[in-house]
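First the structure, in the form of structure tokens, and then the observations on it.
Right, chain A next:
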Amino acid sequence: MQVNDNKEFQPLIVAFCCNWCSYAGADLSGTNRLNYPTNVKIIRVPCSCRVNPMFILRAFQRGADGVILCGCHPGDCHYTSGNYFTRRRMTLLFSMLDFLGIERDRTRVEWVSAAEGAKFAATMNEFTEAVKKLGPNRRLEDLRCRKQ
Partner candidate 1 sequence: MQKIGVFVCHCGTNIAATVDVKAVAEALSHEAGVVISQEYQYMCSEAGQNLVKDAIKEHGLTGVVICSCSPRMHENTFRKAAAAAGLNPYLVEIANIREQCSWIHKDIATATEKAIILGKAAIAKVHLNTPLVAGESPVAKRALVIGGGIAGIQTALDIAEAGFEVDIVEKEATIGGKMAQIDKTFPTLDCAACILTPKMVEASQNEKITIHSYSEVSAVKGFIGNFTATIKKKRRFVDETKCTGCGACTEVCPMQKVPNAFNLGLNNRGAVYIPFAQAVPKVATIDANYCLKLRKGDVNEKVCGKCAAACTVGAINYHQQDEYIEQKYGAIVVATGFNPIKLDKYDEFAYNQCPDVVTSLELERLMNAAGPNGGTLLRPSDKTHPHKIVFVQCVGSRCDDSKGKPYCSKICCMYTAKHAMLIREKYPDTEVYVFYIDVRTPGKNFDEFYRRAVEQYNVHYIKGMVGKVTPKADGTIDVQASDLLSNEQLHIDADMVVLATAIEPDKTARPLATMLTTQMDTNDFFTEAHAKLRPVESATAGIFLSGACQGPKDIPETVAQASAAASKAIGLLVKDSITCNPCVAHSNELMCNGCSACEKVCPYGAITYQDKEFRTPYRTTVMRRVASVNPAVCQGCGACTVACPSGAMDLNGFSNSQIMAEVDAICK
Partner candidate 2 sequence: MNNNLKEQVLRSSGVNVLKCMRCGKCSGTCPSYDEMEYHPHQFVYMVEKGDIETLMESKSIYKCLTCFACVERCPRGVEPAKVVEAVRLATIRKQGNNHLIPDAIPEMLDEDLPQQAIVTAFRKYTK
């Protein structure tokens, strides 16, 4: 997170991408030179269902302003059912964060196939913009982790 008086707020976005679809989709948007902001940093996981809610909270704790989780489209999971579990888990987790008053636009799940490089880039652009509008994450941060 870089907050600078004379500079526009630059959010830090952590993107968890499943190895088989979304990470490949991210690679494809690279291959096709489709730009998205440097704010987005990708962490590779074998399947979206590997993403523990704790990872998402941890990212927010350490200063992330938005967390997005990308997986194969429902029905296309490399492990057949992983993203179906992801969908339930994240729906409930996001609903809980919303219930606690955390801005709902800071979290998102998006299904991106290995062929959807353009969608990946578009999603990241859109998500970064949405988080930028919200400003820095203040409601779910760990003050001790805030950078000076």
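Heads up, the rule we're going with is that a residue touches a chain if its C-beta (ideal position, glycine included) is under 8 Å from a C-beta of that chain, and two chains touch if they have at least 3 such contacts; residues count from 1.
Selection criteria: all candidates are chains of the complex that A comes from, given by their letters.
All values reported here derive from a predicted model rather than from experimental measurement.
*Asks:* In this complex, work out which of 1 or 2 touches chain A.
*Replies:* 1
*Asks:* Help me check something: in the complex, which residues belonging to chain A touch candidate 1?
*Replies:* Residues 12, 14, 19, 23-24, 26-31, 33-36, 38, 41-47, 49-55, 58-59, 61-64, 76, 78-82, 85, 89, 121, 145 of chain A touch candidate 1 in their complex.
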